[in-house]
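Submitted below is the structure of interest, expressed as structure tokens.
What you see is the complex with one protein chain gone and the rest in place.
The chains carry the letters A, B, C, D and E, assigned in the order they are written, with residues numbered from 1 in each.
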Amino acid sequence: MNPQTRAQLAKVSTATLCTALFKRGLRRQYLQNVQPLNPGLPNMVGEAFTLRYIPAREDLNTIEVFKDPQHPQRAAIEQCPPGAVLVIDSRGDARAASAGGILVSRLMKRGAAGIVTDGGFRDSPDIAKLPFPAYHQRPSAPTNLTHHHAIDINVPIGCGDAPVFPGDVVVGDAEGVIVIPAQLADEIAAEATEMTAFEDFVTDEVMNGRSIIGLYPPTDERAKDDFAAWRRVKGR
Amino acid sequence: MNPQTRAQLAKVSTATLCTALFKRGLRRQYLQNVQPLNPGLPNMVGEAFTLRYIPAREDLNTIEVFKDPQHPQRAAIEQCPPGAVLVIDSRGDARAASAGGILVSRLMKRGAAGIVTDGGFRDSPDIAKLPFPAYHQRPSAPTNLTHHHAIDINVPIGCGDAPVFPGDVVVGDAEGVIVIPAQLADEIAAEATEMTAFEDFVTDEVMNGRSIIGLYPPTDERAKDDFAAWRRVKGR
Amino acid sequence: MNPQTRAQLAKVSTATLCTALFKRGLRRQYLQNVQPLNPGLPNMVGEAFTLRYIPAREDLNTIEVFKDPQHPQRAAIEQCPPGAVLVIDSRGDARAASAGGILVSRLMKRGAAGIVTDGGFRDSPDIAKLPFPAYHQRPSAPTNLTHHHAIDINVPIGCGDAPVFPGDVVVGDAEGVIVIPAQLADEIAAEATEMTAFEDFVTDEVMNGRSIIGLYPPTDERAKDDFAAWRRVKGR
Amino acid sequence: MNPQTRAQLAKVSTATLCTALFKRGLRRQYLQNVQPLNPGLPNMVGEAFTLRYIPAREDLNTIEVFKDPQHPQRAAIEQCPPGAVLVIDSRGDARAASAGGILVSRLMKRGAAGIVTDGGFRDSPDIAKLPFPAYHQRPSAPTNLTHHHAIDINVPIGCGDAPVFPGDVVVGDAEGVIVIPAQLADEIAAEATEMTAFEDFVTDEVMNGRSIIGLYPPTDERAKDDFAAWRRVKGR
Amino acid sequence: MNPQTRAQLAKVSTATLCTALFKRGLRRQYLQNVQPLNPGLPNMVGEAFTLRYIPAREDLNTIEVFKDPQHPQRAAIEQCPPGAVLVIDSRGDARAASAGGILVSRLMKRGAAGIVTDGGFRDSPDIAKLPFPAYHQRPSAPTNLTHHHAIDINVPIGCGDAPVFPGDVVVGDAEGVIVIPAQLADEIAAEATEMTAFEDFVTDEVMNGRSIIGLYPPTDERAKDDFAAWRRVKGR
Partner (left out) sequence: MNPQTRAQLAKVSTATLCTALFKRGLRRQYLQNVQPLNPGLPNMVGEAFTLRYIPAREDLNTIEVFKDPQHPQRAAIEQCPPGAVLVIDSRGDARAASAGGILVSRLMKRGAAGIVTDGGFRDSPDIAKLPFPAYHQRPSAPTNLTHHHAIDINVPIGCGDAPVFPGDVVVGDAEGVIVIPAQLADEIAAEATEMTAFEDFVTDEVMNGRSIIGLYPPTDERAKDDFAAWRRVKGR
């Protein structure tokens, strides 16, 4: 990812990014039903590296399988590139964990940018204390083997009813997670940065008592002038 | 609303109000699946002012529609009376936002008493920091246009599977939100105030080790006497 | 319960317990969709004492029924033994409360170890402040009479899609709640204690930058040696 | 059950019975999400005899348990009285069967009036061919042991979110199933019979082109007169 | 509606109409979870006339309310124009009926084209025998008063998560129901008629053993020629 893009995405909200994608006809890039374990962190930004689960078959998911160093869940943790976000397709099923505290810690130490599942994490109280962005549906203590069979690494997946392709740019904030198609990342980051400046201006005006009519969107010419003045003052 | 009613409702819980309504045969006035973004605030109390969404049709919900000063979402924000609560029928669909930080801020500045949706808010981390009661199902970053078409202002609606008529009295606390039919507000407020005194007495007794049998409800005469004494001491 | 078992269970996580049960073929002992109101407390540990609700019939669930000292909800609160956990089968229905602040307070004062429902509690903000473990699905202000008819005390029930037999050992942490069949409690507690030592060792190693391959599980002989050394140093 | 009551209930619809119960404040006696396997049969009418399932625990639900002649599922089939309806609380969970073709056949041969579950039946194509009323949510081939543990016979249960007490009168038609509290059965049967006569009259009139205004309900005096005449002609 | 449009829509499928709307960016005009009670009938075609329900409030929904000739449910039945389809917003809630056999019969006699709800109908076995298109989610015997409060006639609504505006063209077949925005009806009807001819040609070819590659869509020139020949032979 372009370093400027990464820097810009670190400072815009998923809400603003949703609108920028909506303008381009992309309506389902926001992950449904996924929330941060540790909402106080800066934005998560990174390319998607994926793990795919299918429903578990009991004979293939005994506790012994973790002894295989190629087990896809463990392999994903060790192969996810620094700066990337591990996104897990758990079919929205939080009855068993997608991963736990030890694996998430290892992923953090390896330099990943974050981890996301549409299922749940176990050891969630521990994960919530790490300085590492993690998003899930809800806590889930049972080992992944209980309901999930790890099958694939870095293939296109669904997560939270959104399509996720390896290399897409994943952004998370205290609200949730959005996936930006790789080829749009630069332009979306730039546009969202501009939008954010305008929204910050509007917020200032609203807090000063101004009506949103004519201001948001700026159908009134004066709103445009005021924004230009605000930018000069604020240096944005 | 009668100022005394408003003052009384500011000091009772939605749980107590549910029971007072239950005694009158009203069993579904509590909003299901709606929670506060900022649970540390005092009670929200105000008359319902409503906004109704239907499912979005793509050609009618482009980003351009916000340029219309009559767009019902924007109009609702500017027309909701001071002291009222804006209640939004989002059909329980939180896949897209019902409103965002800027609009909620404007509503606050205009003097509204709070905002409620059975869908979700975007910019929820910002809204959670405002000194303004807001209740939703879960955070949702996508713009309302993605799934919602704003159609009506101040008509009867459903919200959280409860019926809401304009002018009904809406009360929210750290637990959730309840809707009191307008004509019952005064008597319910008075009755709930009395019930709250009794419940506070019972809580004191229970914390001192007393059994609930005979005390809650006070089938034992002594409980009634003790309550009378407690009221004298407490001045309630 | 064996005091050593109780002491051990106070120091292990529900995630670790899930794995110990999974190894024995028990895959559904973790309660789905149940969360702590007060996640900062030490583990909840106690034998299950149960209350069963069926759907309410309106003529049998008027406000008057609480005057009966034998009403099963009130009786359960007064009969639950000290050290036990009251587990309530609410059929996963949180539209009305399973219990409220006064009853939970009384249960606490009577020395119970905690309370669990797969429905919701009312007065949840108050309950969240008690030094007493309580777990539910979500807050719910309506009185239990609105949707629940209390029918049985201390019979086998389902809670959170898990089977719960009276006397089973219930453990809760900041993640959730698990039910251990009574006859397995001692061996599971011992095994989980050993597993916890190993997991703590692994966490230390991972935080020091070690790969999970060969370490977790310890297929590499060196991992076993390092763990033995770690135990000597840590005195565990 | 009074034979006249049984005869009357055989000729009225669950819809009419719902309204008769609604008039008495009973709003949840109709079983939600339950449908007939064989909708061409006459009404099912009988007293409720119940079976309660809780979630299965794997060690208690091996295939061997059926060798126990006291296994509650098998015992329920052999103990359900002739003329009664076996109503099963499957917690609305149709992932595994509540019963199968052989057991349903045996129940039929024993003279029961029907069988109802809020889960599913296995061998449903076979059951659909029996001259025996059976109602479920959807077909489900897995043996009950997969998700259900049979625990109790003839205790109060929930089924389809309705309360069911042993001895309540259960009526099923091609639409669904309703539960009438035992003490109301006679008066409800009589009232529903009268209502059915009126509804049949109204249907005749509507089919002849008459408006429903003034007719249904008969606020117009002429409607009452016409009904009286119709009854004389029809001998009802 | 243009009579030719009505005639054309009577002979195309909802599946074909979905594709024609999809090409114009309209992705949510098909009603989710709605099925025909009587799938053997010809297509239903008519302009939407709507009825809106909100959740019932017990004091406003006693059995007496039907005595009011202006009650919106009864009024809708008597006001729906001949040739129109009555579409009911039941908020997807089938716990109580949207209407029953008598009202549906009256609507049929008045010349309406059909009736649709995203809830359920009572007397569904009777309705299934009428020569009148009716679509719902599932049978539901309880009177509408149990959960629905009729509030509005002929306003924009949601039904089956689709937007429905009065005057939109509603088409139903044995699969389900679709809503065509009024201004697109003519062009969609014409385009779908052409598409249907092509699909019938393709079906004939496929049944004769031809591969779909190059044929569907007709990227192979020969497919276009064959279709032209087929049209000449078939006179379409």
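Following the convention adopted for this analysis, a contact is a pair of C-beta atoms (placed from the backbone, for glycine too) under 8 Å apart; a residue touches a chain by one contact, two chains touch by 3 or more.
None of these values were measured; they are calculated from a predicted model.
Within the entire complex, contacts from the absent chain reach the displayed chains A, D, E. Checked against the hidden chain, the listed residues A:L37, A:A56 or A:L145 yield one contact partner: A:A56.
Touch with the chain omitted from the figure is made, among A:G25, A:G40 or A:P82, by A:G25.
The residue from E:E78, E:E175 or E:E194 that touches the chain not shown here is E:E175. In the full complex, the hidden chain is touched by chain A at residues 24-29, 54-60, 91, 93, 149, 151-152, 155-158, 161-164, 181.
In the full complex, chain E touches the hidden chain at residues 13-15, 17-19, 22-23, 27, 30, 32-33, 35, 39, 173-176, 178, 199, 202-203, 206-207, 209, 211-214, 216-217, 219. Counting the whole complex, the residues of chain D in touch with the unshown chain are 63, 66-67, 69, 74, 77-78, 95, 97, 100-103, 105-106, 109, 122-125, 138-143, 145-146.
The working rule: only the chains that are shown with their structure count from here on.
Annotation of chain A and chain B: jointly contacted by C, touch as defined at the top. In terms of the stated touch criterion, chain D and chain E have no partners in common.
Of the chain pairs listed in C-D, D-E or B-E, the one whose interface repeats that of A-B (more than half of its contact pairs identical by residue number) is D-E.
Comparing the CA-atom centres of all chains against that of chain A, the greatest distance is found for D. Once the centre of each chain is set as its mean CA position, chain A and chain D turn out to be 49 Å apart.
If you average the Cα atoms of chain B and of chain D, the two centres end up 39 Å apart.
Of all residues in chain D, those that touch two or more other chains are 25, 27.
By the definition of touch given earlier, these chain pairs are in contact: A-B, A-C, B-C, B-E, C-D, D-E.
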